[in-house]
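One structure, pasted below without further comment.
Chains shown are a subset, placed as in the full complex.
When the chains are written out, they are named A and B in that same order, and each has its own residue count from 1.
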Amino acid sequence: MKFNNKNVTIHNDVKIGSNVEIGDNTTIYPNVIIGDNTIIANDCVIGEPINDYYRKRLEYVNPPTKIGSDSLIRSHTIIYCNSEFGNHLTTGHRVTIREKTIIGNHSSVGSYCDIQGDCVIGNYSRLHSYVNVGQKAKIGSFVFIYPYVTITNDLTPPSRPLKGVFIGDYTQIGTNSTLLSTSKINQSCLVAAGSIVFGEYENDSFISGNPAKRVGKLSKMPFFNDKGNRNYPWQKHFSEGLPWAEIGFEDWSKLQNDD
Amino acid sequence: MKFNNKNVTIHNDVKIGSNVEIGDNTTIYPNVIIGDNTIIANDCVIGEPINDYYRKRLEYVNPPTKIGSDSLIRSHTIIYCNSEFGNHLTTGHRVTIREKTIIGNHSSVGSYCDIQGDCVIGNYSRLHSYVNVGQKAKIGSFVFIYPYVTITNDLTPPSRPLKGVFIGDYTQIGTNSTLLSTSKINQSCLVAAGSIVFGEYENDSFISGNPAKRVGKLSKMPFFNDKGNRNYPWQKHFSEGLPWAEIGFEDWSKLQNDD
């Protein structure tokens, strides 16, 4: 229903893989590569030109943008040029992703997210709706970030240079938290909803409050899931859409270490 | 000005009442029913197909969507299929409402709201801009929710099953508050701006802080309105667009009890 080839604009120098669908009213700017089996829904913009385009039109050349295979870009998403995405990317509606963003495989970006560019997100990470990722952020793999989290880059605004936040693999950032510039949240942590986070936190930390403190080892906290088990490390209990869905996290983990 | 019948796409099996207007660039997907006197402004999507559509195109049948009468859907709103809305619904711009959402009569959903589906909202409730309603939420009638409130459904993310939040009639949720999964905020409460709410709260509570506590009976708090009266219960002082506008809350209330 969305794919009637109505008002689709595909510029020059666009390479589109096999079995790709492009929705109505979508525009693909020059120098975009789209992998096989990817669906770009209606009203999207892929390869949105950067600011130079507006004021230096004649000399402007759009930098390259790469969307991987097997991806689903939902409607009204704007992806700037000069970014690179792995395979199996999913977006919600009305996402904005600025230039110089690098995202790995199997990650997702929820509706209304604003990724400000010049940042890196790993594999199998999930940004829920309205996540605001500031420049210079480095986000690992299997990181889930919940709505209204803002990842900042300036401790003494306004100042330069911008300095990003680091988030380690498997870490969960609760809704409505603010991660202040230069913070380093290592692996397998949980940041409680509404925390204002600043500083460095070791692996397996439960972090909470304003200013946020390390309450203790996350794996020792009395956080039980519906089956009555300690929920953390969460990978033991949760596998929807994750690579250990078939064999469980422990076996999968061993296979990774063997590689 | 918005209704030039330009680029309007209305699919098969759409039932449109009398005196309905559909704005330019709007798409109505199959199996949508729209009540009399409703206005769908420009660039809207009504009956947006769910995920199965993208990958199982041939066998896909769009579930039914019902928009009531006398509604105003402002521009750039996306309403998924498989939802049902009462009469006199109003939306702001760029709203997203996912599948399995049920909303009563005379309610409104502000600009940029993200209603994630599988939830219920009563009558005369008002969501201001950027409210994020997680799945499984049950929101009563005459509930006003202010910007950036997030209503969550997972206490130990990520885990399953999702468990929603309950909000009783006449309750007000202040801006930028987070309501944690399983919280039950009963009738006629006020949650202060920026609270992180967890637990059950009796009727007529003033709730504030992180973690939020019941400060006391809301109707006894020294919250005065511009006329010098205690503002709560607010229904005694505020009637804009509400069914007691003509006769006052007390008389209206008696009539309800008589029915």
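The rule is short, and it goes like this: a residue touches a chain if its C-beta (ideal position, glycine included) is under 8 Å from a C-beta of that chain, and two chains touch if they have at least 3 such contacts.
Here the structure is a predicted model, which means the values were calculated and not measured.
A.B. asks: Enter the number of copies in the whole complex; the displayed portion holds 2.
C.D. replies: Whole-complex copy count, per this file: 3.
To be clear about the criterion, only the chains that are shown with their structure count from here on.
A.B. asks: Which residues, counting only chain A, touch chain B once they are in their complex?
C.D. replies: Answer in residue numbers: 1-2, 4, 6-7, 25, 39, 41-42, 72, 75-76, 92-94, 111-112, 129-130, 144, 146-148, 172, 174-176, 190, 192-194, 209-210, 223-226, 231-232, 234, 237-238, 240.
A.B. asks: Can you list the residues on chain B that touch chain A in the complex?
C.D. replies: Those in contact with chain A are residues 7, 9, 11, 25, 27, 29-30, 45, 48-49, 53-54, 62, 76, 78, 94, 96, 112, 114, 116, 130, 132, 148, 150, 152, 155-161, 176, 178, 180, 194, 196, 210.
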